[in-house]
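Note that one protein chain is taken out, while the other chains of the complex remain in position.
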Amino acid sequence: MISLTIDGQTVVSPEGATLLEACRSIGKDQPTLCYLETLAPVNVCRVCVVEVEGSRTLVPSCSRKVEPGMKVQTESERVRHSRKVVFELLASSVDLSLVDDSVQEWMTNYQVDPGRFGDLAPLVDDRDERHAGHHYENTGTHAETVFQPVKVDNSLYVRDYSRCILCYKCVEACGDDAQNTFAIAVAGRGFDARISTEFDVALPQGACVFCGNCIGVCPTGALMFRSEHELRASDLWHEEEQTVTRTVCSYCGVGCNLELHVQDNRIVKVTSPIDHSVTSGHLCIKGRFGYEYVQQLGDLATTPIDDVLRRAREAGTV
Amino acid sequence: MDIRLMDDAPSDAERAVIAALIDPVEEVGSHLAIGGHSARRHRHLLLPVLSAVQSEIGWVSKGALNEICRRLVIPPAEAYGVASFYALISTTERPSVVAHVCDDIACRLVRSEFPHGDAVVSSPCLGQCDRRPAVLLQRAGVEDVVNAPGDQDPFELVGVADPTVVGDRLLARVGHADPESIGSYADHGGWQALEKARALGPAAVIEEVERSGLKGRGGAAFPTGVKWRAVAAEPAPRYLVCNADESEPGTFKDRVVMEGDPFAVIESMIIAAVATGCAKGYIYVRGEYPLAASRLRHALHETRLAGQLGPEFDIEIIRGQGAYICGEETALFNSIEGLRGEPRQKPPFPAQVGLFGRPTVINNVETLINVPGIVLEGGEAFAAIGTPDSAGTRLFCLSGDINRPGTYEVAMGGALGELVDLAGGFVGETQAILLGGAAGAFVDTEALSMPLTFEDSRSRGVSLGSGVVMAFNSSRDMHDVVRRIARFFRDESCGQCVPCRVGTVRVEEALARSRSAPLEAGLIDEIDRAMKDASICGLGHTAASVVRSAISLGLIS
Partner (left out) sequence: MRGVRNGARLYTVDPRRSESAKWADIWLGIDVGSDIALANGMARVIIERGLQHRDFIANATTSFDDYAAKVGEYPLDRVEEITGIPSDVIEEMAVSYASAGMAQIVWTLGITEHHNATDNVLALINLALLTGHVGRYGSGLVPLRGQNNVQGGGDMGAIPNKLPGFQDVEDDDLRARAERIWNHTIPPKRGWHLTQMFEAMAAGKLRGLYVIGENPAESEADVVHARQALEGLDFMVVQDIFLTRTAQMADVVLPAAADWCESEGTVTSSERRVQRVRKALEPPGEARPDVDIIGMLARGMGADWGQPTPEDAWNELRLVSPMHAGMSYQRLEELGGIQWPCYDENHPGELFIHGRLWKQPLESPPAPFIAVDWVPPVDRLTNDFPYRMTTGRHLDGFNTGVQSAGYDSPIRTGGTIDISPEDADRLAIHDGDLVKVSSRRGTIEVPARRDLALRSGLVFMSVHYGEDADVNQLTIDTWDPKSGTAEFKATAVQLQKV
């Protein structure tokens, strides 16, 4: 066991624990965006930084391991300042409207004001073609953003990279940490870095197996069930009316747990509990999307949801 | 590994380039395939083969990438992520000759606007500031070449002018010994240090280096002996890396050494390997340095023939492909490993977890070439040069509004003004001097009395960095210069962490706005603090330092 102090309070943590875990063990939660218990830490978002005595810079609490005698500050002026600015930089370049309430609370807490960099720049459609090192002139009239058209290239899920904070979670879930399919990776560089398939080919042309594990880990709603996307677009997404029921997938014998999100007696999305030992939140295409067979009502009366979904599917499927 | 390839096939030419370099890593028959862990150990071949296709074909097509992925069993999305990370690799078709025209801070002082297009693109500093303005011609199927000065038609081959090189320790052989002859190197004192080092043995060599007080010349000024001792104490296999990615705007000293005295780099590396017991060495050479790479390649060949390299220790050259960030040590490791050149969070440090996850010595070119002298003369003699905290000589890169731009070697401790005088003094009335490079800071002429030491620069809140001294006279538009530096960081940020990825953009925007409105100094200050505190690596930490120094000196408002 390792003893350290956090905001003056003595904490004893197991060896190998992270500062984040140590903080949480005494009820001091820290904001996180790129961290998830089931994924290897990439420490890129930097909203979890804390001050460690003797360290020139702040350190990411999500990946830094506890060391004996460490003196950690989570609420110092430096910490608050960096977190505030980092949130501002994100909120001024990415659409954060669908992040978790807890993240919104942190942003309020740090008095985040993304407007101070100017009006947000409108969407552009060349982000996938941008070449590393090539300069994309900016005049400062607008705060540059990652706003771009939504990618709708298959019947199951959409990619709205205007919401992408580049947390790498989807890449990890698609790759080493869960699915081992490697259909997506980070491409490009700097502000023009983006999540991409090879040469930006449409998902069905790439390696994607449509497990939707990327959707499961995305913290911003950039990756979204097609059904949710269409319902939101038609103003029919009513989260407050939805029930969430945990059950077990009806297909193979692994026993993956499913959480069925149901609205108007329709399944509108499927998630999986991250804290369940069988699959830690990860599913395959059948568990994630294979539920339609219980809601094909044939010629029975359709609810508005069905209508929207059917129209969307007919119109947009490649 | 289960990967799904694209349907595209390579052209015959592409296939030939790839096949010449790599065999399929899996053995697949009708009833048997051997792959798995052994196949996955070949990822480090990705960057060399991408570089080869780029260099021979002129771009990396879907078919070529597919063939590379098939042979190396790398998922195409990941390979694309790597290819698209580098400025010198193109994943779209482009003309067979592309001119990378430097419009960075030294060159833009003398170069007027030029027409951009598919075949003419602007480039960050090409490390030729002493012979500005510079152009790199990237040529499919032919070695790349640099024009410096190259202010006429960028495509007209003019070659490079003779550099100004002044110095009698580290630079003693440059311009005197034949860089392509191992015999000439020996005639000029080469190999004696290696012989002595082998006789002394590892422990004694490390001791001498520690005693010398040598500190890293790559920017961080970390004591070299301490680094070596740490790595030597770690379990094998250990690696040695020579950081020759020199991409800091205004810096060209390492190039001068590699082009003019390549055997010295190799001898120094062998000594380092003897001392630290490294199994293999790498020289990571900036992609924009074709001449340095070919001189080193030749020198390696001759050294191998001479029996100084072999199975117990050999050196491989890795060419960068246009990414400043790959000079950061951990980004450099990732780059060699065939990953995107994204820096890693430290700790762990390279001495424990470096290249391929193994203990690694990484040193700058200039740091390393100090070692033969230390071995020959002894650490104490070396420590007697310079000041107690800044031992030895340093290479400075003088450029900008200076009479004789070039590389100057001086003992540390002399005043900045003396160094400038050595180069013939300023041209015109100087309003600012950039010290340390784009990651350094501006000083004004008051600083001419500052002794050139780590400690004096630190106490002034500036840094010698990579030895850049670039002067700007009063006719210069400092706003334009500062904005170019801000743009450099925005273009070169790896994009991994938020403060740097977005912060560099916001700083650039604020500077753009200040053309027509008061400079938002407070805003820049706030962003800078967050970048310094919360970024992963040195790029983010220092990205706004120059801007802030320009503000505090009143150079921009």
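Some points to look at:
As written, the chains take the letters A and B, and residue 1 is the first residue of each chain.
As a convention for this text, a residue touches a chain if its C-beta (ideal position, glycine included) is under 8 Å from a C-beta of that chain, and two chains touch if they have at least 3 such contacts.
Please read all numbers here as calculations on a predicted model, not as lab measurements.
When the whole complex is considered, the residue among B:36, B:183, B:357 or B:522 that touches the unshown chain is B:36. The chain not shown here touches subunit B at positions 1-3, 28-38.
By the touch rule set out above, subunit A reaches the unshown chain at residues 154-156, 176, 180, 203-204, 208-210, 243, 245-255, 257, 260, 262, 265-267, 276-278, 284-286, 289-297, 300, 313, 317.
To be clear about the criterion, only the chains that are shown with their structure count from here on.
Subunit A and subunit B have Cα centroids lying 35 Å from one another. The residues of subunit B lying in touch with subunit A in their complex are 2-4, 6, 62, 65, 75-81, 84-87, 89-92, 121-122, 124, 322-323, 340, 345, 487, 490-499, 501-506, 508-513, 515, 523, 526-527, 529-530, 532-536, 541.
Every residue of subunit A that touches subunit B in the complex is listed here, in rising order: 43-47, 49, 57-58, 60, 63-64, 78, 81-86, 89-90, 92-93, 116-118, 129, 131-135, 138-141, 143-144, 165-166, 175, 180-193, 196-199, 201, 205-207.
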